[in-house]
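So that we are looking at the same thing, I have put the structure below in C-alpha cells.
Selected chains from the complex are presented in situ; the others are not included.
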Amino acid sequence: MLKIGVIGCGAIGKEHIRRLMHLIPNAEVVACTDYFIDAAKETAAKYGIPNVYQTGEELIAASEVEAIVITSSDASHAAYVLEGVKAGKQVFCEKPLAQTAADCEAIMEEEVKQGRKLVQVGFMRRYDPGYVEIKKVIDSGELGEPLMIHACHRNVSQGEGFQTEMGITNVAIHELDICRWLLGDEYKNAQVLKVKQSARSTKGYDNPQIVLLETENGSRIDVELQVSDAYGYDIQCQVVCEKGTLNLPDPSSIIKRSNATCSTTLMTDWADRFIEAYDIELADWVTKVEQGEPAGPSSWDGYAACVAADSLNRSRGTNEFLKVEMIEKPELYK
Amino acid sequence: MLKIGVIGCGAIGKEHIRRLMHLIPNAEVVACTDYFIDAAKETAAKYGIPNVYQTGEELIAASEVEAIVITSSDASHAAYVLEGVKAGKQVFCEKPLAQTAADCEAIMEEEVKQGRKLVQVGFMRRYDPGYVEIKKVIDSGELGEPLMIHACHRNVSQGEGFQTEMGITNVAIHELDICRWLLGDEYKNAQVLKVKQSARSTKGYDNPQIVLLETENGSRIDVELQVSDAYGYDIQCQVVCEKGTLNLPDPSSIIKRSNATCSTTLMTDWADRFIEAYDIELADWVTKVEQGEPAGPSSWDGYAACVAADSLNRSRGTNEFLKVEMIEKPELYK
C-alpha cells in the first residue's frame, strides 16, 4: 500500500485522488494540501484523507507520506518536484515538469546524485490503448522503420488567459512527448508555422498553428494544432513506416444511418478522451513505484518536451527551423 | 458490330439505347418500337436509329435486327422473349423474364429445342464490382463454404400502383437472383414474414417485410425489405462463410467532420447505385453474343427467381416455409 500525499486539490487533483482512493487498490492518499487551504480541507473530508498540510513543503516532509502527486498550478511544479526528490520520495508530477529547461536540469541533477529515478511526468497518452498498440507494432519491426508522423490536435475551447505560446507548452506538449516516445528518438529541429487564422478564433491568440519537427534520425513530424473552435475534441496520429502506416482510431461510437447520411458522434470534452489512460497511468505508477522505480515518462522526458516547446515558441515568426539544443542524456535515463 | 432492335422506349429503354449507342463500341441500335409509337419515333430521331416499327413482332422479324433488347412493360416481356427466341435471335430482357413460371418454362423449352442459349435476363447486380469481388473470394475457397447471407434492400419510394407482392417480384427479385448466384445453389424453402409496419408507410402495401430462404445445401438467407420510406437507397449484403464474412461496401463518399459528427452521404436514387453495373452488363452481353453465346443470367436464372418469388408471395400470412418447386434443370443451363 503506497501512502501518497497530493499537492493541489483543483479539478485534476481531485480526479487523481478519486482514482488513487477508489480505483487503485494498492494506493492510499494520506495527506493533501492546496494553495487555497479550504479546498484541501474539503477534499480531505470528502475522501477521508487523514492529514491536511498548510504547504507543499510540509506535506513533502511529512513522515507518513511515501510518495507525492503534484497537481498544483503549472508554475509551482518544478520547486515541489525538486523538494520531493531531495526528500528521497517518489514524485508523480502533472505536465509540465517545469517551465524552463534549467529547472528540469536541476531536477535531473538531483536524481542523478541520488542514483535513481524518482520522478514520473503525467504524459498519460503513453497509457492510451491506441498509442500503446501503435508503439507495439512499431517496435515489432513488422512495418520497418518509422519515417514520419502526421498528427492533429483539435480542441473546442481554452480557459481564460490562454496565450499563443500555451498552444505549444500546454496543448501540443502531448504530441511533443508522444512522438518522441513512438519513434524512440530525440528532436533536432523545430519550427512553428503561421497559418491562415480561423475567423472563429477571436480571442487574441494564434489558432490554428502548424508544428514541424525533425528528429536526430531524420524522421519528420507535422502537427496541426487547433487549440480552440474546432468541430470537436479530436486527436489524430498517423505513423508512416517503411512498409505501412498506423492510425490512432477514433473512440468507439454507435453508427447511425438516417436522412441519407451515415454518421458517428465525435467527442467534445478532452476529459472523456483519455479517461482510461489516466486510470492506467496512475495504477502503473503506484505498482512500479512499489516494485522500486517508476517506468513511465521520466524527468528526462519532461525536459525533452520542455526544450522542444521552447525551440518551437522561439521559432515563431522566424520562418526557419531552430535547433533543439539538449544536454547530453545522463546514464540514469538510458 | 451487333445490330440491335429495342422494344420499349421508356426510361430504362432510353438509358439502354444511350449505352448501346455511346458507350459500347461494338453495338448499334438499328431499330426500335414502343407501345406508344411516338415515343419510339422521338427516340429514333434523338439517337439516329434508322428503323421504327409499329410492333415488337415486326421488329423481331426485321432482317437487319440481329439481337433484341426488351425494355417494355413487365407483362409484355415473356411473349416478346419467346418470339425472339423462336426467330433464333439473341434476346436481352429486363427483369422479370416473365410473370409466371409456365411462361419461363416455355422460353426454356424453345431454347432447349434450338440447343443454345439465346436469352440474358437483366440482373445487373452480377456485374456490380462489389458483388463480383465477393463472388470471387467465395469461389476462391479462401473462407471455406458460404453458410448464410444477411441482406437489406432499403428504398425511398415506389411508383403509383405499387402492391405488396411487387415488393418480392420487382424489388427483392434482385436479392433472389444475386443470392443464388453468390452461393451457387438453388432455393428449397421460402417464407415472407410480417413485421411491425412503419408509420411512414401509408400507401396500402406491406412495408417492411422480411424474406427468408433456405437453399438445397442448407444455407440460410434473410433479406430485410423496405420498399419505401427508408433513410436512403441502401443495399447491404453480408455473406457468412466458415472462416469469415464478406460485406458489400457502401458507395464511396467524402468524409465530413463537423459539429462533433463524422459523416458520409448515402444515396437516395437507385439509378445512381448500379449505373456502372448496367454499363458493364450490356457491354458484356454484346461482346459475349458476338463471340457466340451470352454468359450472364440465363432464362433458367429468370425462372429460378420467378419460382422463388411465387413461393414467397404464396407464403405470406401462412407463417410457414413453402417449398420452392422447380422443374429439373435442363442440360443446356448446367
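Labels A and B are assigned to the chains in the order they are written; within every chain, residues are numbered from 1.
The rule is short, and it goes like this: contacts are C-beta pairs under 8 Å (C-beta built on N, C-alpha and C of every residue); 3 or more make two chains touch, one makes a residue touch a chain.
Here the structure is a predicted model, which means the values were calculated and not measured.
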Entire complex copy count, 2 subunits given: 4
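We take it that only the chains that are shown with their structure count from here on.
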Mean-CA-position distance for chain B and chain A (Å): 59
Chain A to chain B touching residues, read off their complex: 231-232, 234, 250, 257-268
